[in-house]
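One protein chain omitted, others in place.
Labels for the chains are A, B and C, by order of writing; each one numbers its residues from 1.
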Amino acid sequence: MFLFPSTVLQLTELTPDTFRIRLSSPENFARQFIPGQFVMASVAGPSHLDPLLKRPFSICRLRPDGFELLIKVVGRGTEILQHMAIGTLLSLHGPLGNGYPVNVIGKDRKIMLVAGGIGIASIISLLDYCLEAAYPLKNINLILGARTSSELLYIDEFRQLTEKGLTLSIATDDGSRGHRGLVTDLVSRQLQNNAENNPIILSCGPLPMLTALGKLAVEASCPCYLSLESRMACGFGVCLGCVTRNKTKDEKHPWVKVCHDGPVFDAATLQL
Amino acid sequence: MFLFPSTVLQLTELTPDTFRIRLSSPENFARQFIPGQFVMASVAGPSHLDPLLKRPFSICRLRPDGFELLIKVVGRGTEILQHMAIGTLLSLHGPLGNGYPVNVIGKDRKIMLVAGGIGIASIISLLDYCLEAAYPLKNINLILGARTSSELLYIDEFRQLTEKGLTLSIATDDGSRGHRGLVTDLVSRQLQNNAENNPIILSCGPLPMLTALGKLAVEASCPCYLSLESRMACGFGVCLGCVTRNKTKDEKHPWVKVCHDGPVFDAATLQL
Amino acid sequence: MIDLSVLLGSGLRLKNPVMTASGTFGYGREYEPYLELNKLGAVVTKGLSLLPKPGNEPPRIVETPCGMLNAIGLENIGVEAFLSDELPALKAAQATVVVNFFGETIDEYEELAEILDQETGIDALEINISCPNVKAGGLQFGTDPRMAASLVTAVRRRTSLPLITKLSPNVTDIISIAMAVEAAGSDCVSLINTLTGMAVDLQSRKPVLANITGGLSGPAIKPIALRMVHQVARNVNIPVIGIGGISSTNDALEFLLVGATAIQVGTCNFVNPAITAEIAAGIETFLHESSISHISDFIGSLQLA
Partner (left out) sequence: MIDLSVLLGSGLRLKNPVMTASGTFGYGREYEPYLELNKLGAVVTKGLSLLPKPGNEPPRIVETPCGMLNAIGLENIGVEAFLSDELPALKAAQATVVVNFFGETIDEYEELAEILDQETGIDALEINISCPNVKAGGLQFGTDPRMAASLVTAVRRRTSLPLITKLSPNVTDIISIAMAVEAAGSDCVSLINTLTGMAVDLQSRKPVLANITGGLSGPAIKPIALRMVHQVARNVNIPVIGIGGISSTNDALEFLLVGATAIQVGTCNFVNPAITAEIAAGIETFLHESSISHISDFIGSLQLA
């Protein structure tokens, strides 16, 4: 894990409120990286004391000269990043967190990747990992949810992978592409259709989606790993700000830290 | 006087710690402008609450599409401005303050313009005014002071004006160009040499220089107008933060506001 | 039509909840280039004393992280000059006028209240109790419930104008002070005044302010102000005016949400002279978009459980 100044190398608008930002990284960054990990990134330059805290973002994609983040503008910090000039220096900290349990995902296993909204950033890192490690694409089922079709990101790339065996399903709230409704409708349907060959589910997205998914997984008794969000001050386990309740822990000390024990948790341990 | 969003049109580094920034202005801005007036400029974007206060800068030069500031980097705000991307929107307020007493400067009058350091920004606005209004250049004596020759700004332009009659004198602390020593040495010498034909002195620069100049002017009984600096919160007379002592006022209420009653004051009224 | 009007005690109805904070809006006139004074809930004047006051030596202000310190020292033109030179312009602009005032003794407060009470064109008085009581050895009126209460009792006798008492945040228990001035007859409380702070200069090794300490204001103090307004609003039965670091419509709405009946904008008037008018318009838009037709339905609607 590194604490490093990082240069904004490229910034690409994907939709009016999402963008991709390429950042430089230290030499051994890629070697340490586990898919699902995140960085804490400063949003204010050294002359601004506000916004004060760094912001957590999933490392979406490693690149030869650094890595990419995929960011949705929701507030002050993300708005500042959206308008950052190329060449600006950010202060970065990472990779942080545990990442997805890549060791437990066997190559012969059915894998269901479920991404809601900007949660795709984290899921892409896992998909990239699977491609890199030559997982058979026919075992991978990618399920995407968004409010509307224009908010579906990287969709052409995913389409191309279907030609190599990837299964792709899409749900939009307004039905402008794929299933009209929730991504969990698709998950539920697919779990029923394949009751004999249960996949391992890995997901990142809004909390209500994760909660629903966790329940579906229990019902279908699939292993299920969820990447959570939480308000974070430090990102490395010292402020105790990001805790969430964990069923397997002592009732006197029921917390796990999303930043340090997560962000990826076995759904069975969470109280969702 | 306007409150307006202004676009950064151009930013040119002049020395490692001074730069020129061209900003857009509303249509009637130029018409209202009196040389020596200033703007209050935001340095933080709308997503930053820090630095909170606007900063005062002399309007150096009107331009067809706006105006220019000449800025020296001394702290957080000026550092942020130095790295501002073209196209950034600033929030601006101005022109503010009284400006130089252009009405009392007759065309047949000897005019001595004295600029120390970044004070040249304000003096240029006055020189531009004189050129525009076709004041005879032979009546104008421009005296510049800087720490070292590389910090003398716009010097080639001034040199060219000497061909049209402008008198130019230079002092540097290290003697790397012109007189080695203080700008006030030059002023003092020139006042003595021309005791019979006293000029009107107009000056902007560091406080110790202005103080010395004010004394020289009293001794030589020249009219003398000094542009002061002060810490400012509002720039338009409401916070009472920028006051300085004024001799002509009631001892019970001895203050004038640099932003509203100044920044240009008759040296005779100031307690320097 | 959305009803933005709020009632500050029985006597004072504001057309909207957006007021200006004393000392940050001059005597009102200075803002006429930026907004229409009668579009604001009320204009609160710079704090007035019986006689003009010169205030402190400069430097008087310094910027701090998300805020500023001021040690203006209550410079003002005095009540007489205000009534003759400034009040007429406010009347002409049809502004709702709240006069903020202070003294160094209870007698001075009383005398001022009496003078102001006789004047037409003044809609309410705001007593600044964050001032040293010279008779009590310089202790601030605002830091002790009994001292605050006796001040308010005395002033209350001299005026029938709606009385707002402005509270200091530099106290262990602001609730007890609010309750004391309520019992003493204040129609309203406004809070917070500035928090005492300091800045130093490493080069000169001196305090930045000639007065050594100054009052901290601006967004930096908003969380403290919001907490105090929340606490006071739940413990008194008179209207509360929220002040402290308001820089946007959302900030203003937050104060209303925790129970402020109106708000005052201070330091941010310096940064954007049109901000009060913008916030008044912003609140209307918010209520419209939230389908709330009376602002009173929003005030204090914070859900605690």
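In this section, a contact is a pair of C-beta atoms (placed from the backbone, for glycine too) under 8 Å apart; a residue touches a chain by one contact, two chains touch by 3 or more.
If you're wondering where the values come from, they're calculated on a predicted model, not measured in any experiment.
The undisplayed chain touches these shown chains across the complete complex, A, B, C. Here the missing chain is touched by one residue of C:Leu216, C:Ala262 or C:Ala280, and it is C:Leu216.
Within the full complex, the residue among C:Val18, C:Leu37 or C:Leu69 touching the omitted chain is C:Leu69. Contact between chain B and the unshown chain involves residues 49-50. Listed by residue number, the positions of chain C touching the unshown chain are 64-67, 69, 143, 170-173, 195-200, 202, 204-207, 212-213, 216, 218-224, 226-227, 230, 245, 250, 253-254, 257-258, 301-304.
On the side of chain A, touch with the chain left out of the figure occurs at residues 1, 3, 42, 49-54, 91, 93, 230-244, 252-255.
What we mean here is this: only the chains that are shown with their structure count from here on.
Shared contact partners of chain B and chain C, listed by label: A.
Using mean Cα coordinates as chain centres, the one most removed from chain C is A.
Relative to the centroid of all protein Cα atoms, the closest per-chain Cα centroid is that of C. Computed from the mean C-alpha positions, the centre of chain B lies at a distance of 37 Å from the centre of chain C. One finds 47 Å separating the Cα centroids of chain A and chain C. Among the residues of chain A, those touching two or more other chains are numbered 49-50. Counting only residues that touch two or more partner chains, chain C has 65-66, 219.
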